[in-house]
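Every protein chain of the complex appears in place save one, which is left out.
Naming follows writing order (A and B), and every chain is counted from residue 1.
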Amino acid sequence: MKASELAKILGGTLEGDDVELAACGGLEEARKGDLSFCKDPKHVRLVETTQASAVLLPPDWTLGAPCAIIRVADPNHACMAAAKLFAPPEPERLPGVHATAIVDPSVKLGAGVHVGAYTVIEKGAEIGDGAVIEAQVFIGEGCKVGAGTHIYPQVTLREGTIVGKGCIFHCGVRLGGDGYGFNNGRREDGSVYIEKIPQLGIVEIGDGVEIGSNTTIDRARIGRTYIGPMTKIDNLVQVGHNVKVKGYSGLIAQSGIAGSTEIGYGCLIWAQAGISGHIKIADGVQVGPQAGVPQSLDGSVKYVLGAPAESMKEFGARTLLPKMVAKLKAEVKELKAKVG
Amino acid sequence: MKASELAKILGGTLEGDDVELAACGGLEEARKGDLSFCKDPKHVRLVETTQASAVLLPPDWTLGAPCAIIRVADPNHACMAAAKLFAPPEPERLPGVHATAIVDPSVKLGAGVHVGAYTVIEKGAEIGDGAVIEAQVFIGEGCKVGAGTHIYPQVTLREGTIVGKGCIFHCGVRLGGDGYGFNNGRREDGSVYIEKIPQLGIVEIGDGVEIGSNTTIDRARIGRTYIGPMTKIDNLVQVGHNVKVKGYSGLIAQSGIAGSTEIGYGCLIWAQAGISGHIKIADGVQVGPQAGVPQSLDGSVKYVLGAPAESMKEFGARTLLPKMVAKLKAEVKELKAKVG
Partner (left out) sequence: MKASELAKILGGTLEGDDVELAACGGLEEARKGDLSFCKDPKHVRLVETTQASAVLLPPDWTLGAPCAIIRVADPNHACMAAAKLFAPPEPERLPGVHATAIVDPSVKLGAGVHVGAYTVIEKGAEIGDGAVIEAQVFIGEGCKVGAGTHIYPQVTLREGTIVGKGCIFHCGVRLGGDGYGFNNGRREDGSVYIEKIPQLGIVEIGDGVEIGSNTTIDRARIGRTYIGPMTKIDNLVQVGHNVKVKGYSGLIAQSGIAGSTEIGYGCLIWAQAGISGHIKIADGVQVGPQAGVPQSLDGSVKYVLGAPAESMKEFGARTLLPKMVAKLKAEVKELKAKVG
């Protein structure tokens, strides 16, 4: 898109060359063909060295730029608007079942459902109105998918999985795999046995849940593994069998929740954190990045860090231990000299 | 299922309304339509507040419940039996090759093999008797899959992978991807090069191995990456090239084993633990959650924790350091006051 055309759409004025623009980018990352923006005088220096082809600036700045300038009242807002124009068009997923999709005759498809190429939906499944099931998805027997839910390519839902309305599942999400459960020991003759414990339950996902790429959520041993409404799960997260996430929580990338643990409302589990099995995290608690939580958290501490997890104050003190010990060592040395 | 019908099947007696039951759930998690159970007087309080529609109780308890009661001799056992009745039916995977599966004419299929929709099996592969290869699976050239092995949808086996009998691979398992191996340095002219080292080996999986969703096991640089019999691997685990897991071990979710490391018999690697490359973990050693193991473990310590991993006693002492240092600080202060 020409800078002049964009300036018109954004209600701004162009100064400089009428360059071709194709994408947005931060001042430092931007390159030829990019539109960038600056609204904060602190970052003026970055404007001087940007590789962007054009930059959005407030009308009153006297500052120049090494590229075209589009002056607008709110550069931040204008950049978001431009980003929408530059964004790859969201692919149309029109109602209808692709000729190559294999949908069992017993499946109940709601109104306006899209089913993509090479998707398989097995018997007894129900897909709600307006749901989008993209290409190469697998939906097992008796699964229920709520209205308006969007399932991206190559997701698998094992039999019996229940999904709420308005959910978004990204590529490679795995719901309903067997939980990790084995009995083992020694037989009378001394030989070792490892026996699979049947995983007879299901996964149930509430309304408005988003699940990131390649995240895995296991079916319950009995009953259900439950992800409550509006929970937002990032990529590569592991949720064990019989976990219960009450709702309105966030699980950030590569975090893991072991079996039968309960996560309260409004919790935030940061990246790479690990929560042990069979414990409870109280409503509103945040577990910091890479933290390891071995025991229940009752909410008296709102943010924990470290492994085993402790309060930020405790974690901070632990971080400073080497300095404290070095100081003590010097003091003890001095004392010893004095005492003789 | 009606509570009365279930009571009959379980050999128990119903007290209260003949409610409709559809699932099992713990006393706390249960909701309308759920059957729960209590066998331990300690949890009586939970019975009083359960949302279950019915609860299994021992015949001799005088205790009431806010819902229907089914009295049975062994509530725990009865609940497992009920769970089997409520469980989503295990999908039938009848012998036969789906019309859309692409199986190379050279592939040897054993008796009673099931091959699902849109699965691809390339030339020279061999599938043992009674194996179940579900939909959308990829099995590369020359792979061998043992009798009775069950491969869930969207698993990929790269060329040459060998799989034993009675294995279970959950959705998204990746076997035989190239190991991570590069040579790099500077050429005579000063330019940097990064060269891929050919990964010429294979992955070999023993009998009775279960592998969780989205776990990845790389092919060997030369020779084989080997997972010994009865090893149970959880979700999102990473196993590097040329790793050897002798057998009867467990690798819990999100743990990682770097290249060329050997894991002995009967080891347990807990969630999110990391084991360095080119080391050996002795038979029967357990590596705790999030532990980092930089060096071989000879089995003199049976359970290690922390990073770098140490004994539970050492890890416990480390955890207590802040308190010890604070105490020392106070003592030194006191001494200084005395000494002057």
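Following the convention adopted for this analysis, a residue touches a chain if its C-beta (ideal position, glycine included) is under 8 Å from a C-beta of that chain, and two chains touch if they have at least 3 such contacts.
The structure presented is a predicted model; accordingly, all values stated were derived computationally and were not measured.
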| item | value |
| --- | --- |
| Given B:Ile9, B:Ala22, B:Ala111 or B:Ala317, the one touching the chain that is not displayed | B:Ala317 |
| Touch criterion as defined above, residue of B:Leu46, B:Leu63 or B:Val332 at the omitted chain | B:Val332 |
| Omitted-chain contact residue, chosen from B:Phe86, B:Tyr152 or B:Tyr226 | B:Tyr226 |
| Which residue of B:Cys67, B:Ala131 or B:Ile202 touches the chain not shown here | B:Ile202 |
| Residue ranges of chain A at the interface with the undisplayed chain | 23-26, 29-30, 34, 79-80, 83-84, 86-91, 100, 116-118, 134-136, 152-154, 168, 170-172, 208, 210, 212-214, 230, 232, 234-236, 248, 250, 252-254, 266, 271-272, 289-290, 319, 321-322, 325, 328-329, 332, 335-336, 339 |
| Where the missing chain touches chain B, by residue | 102, 118, 120, 122, 136, 138, 140-142, 154, 156, 158-160, 172, 174, 177-178, 180, 182, 192, 194, 196, 198, 200-202, 214, 216, 218, 222-224, 226, 236, 238, 240, 242, 244, 254, 256, 258, 272, 274, 276, 290, 292, 294, 307-308, 314, 317-318, 321, 324-325, 328, 331-332, 335, 338-339 |
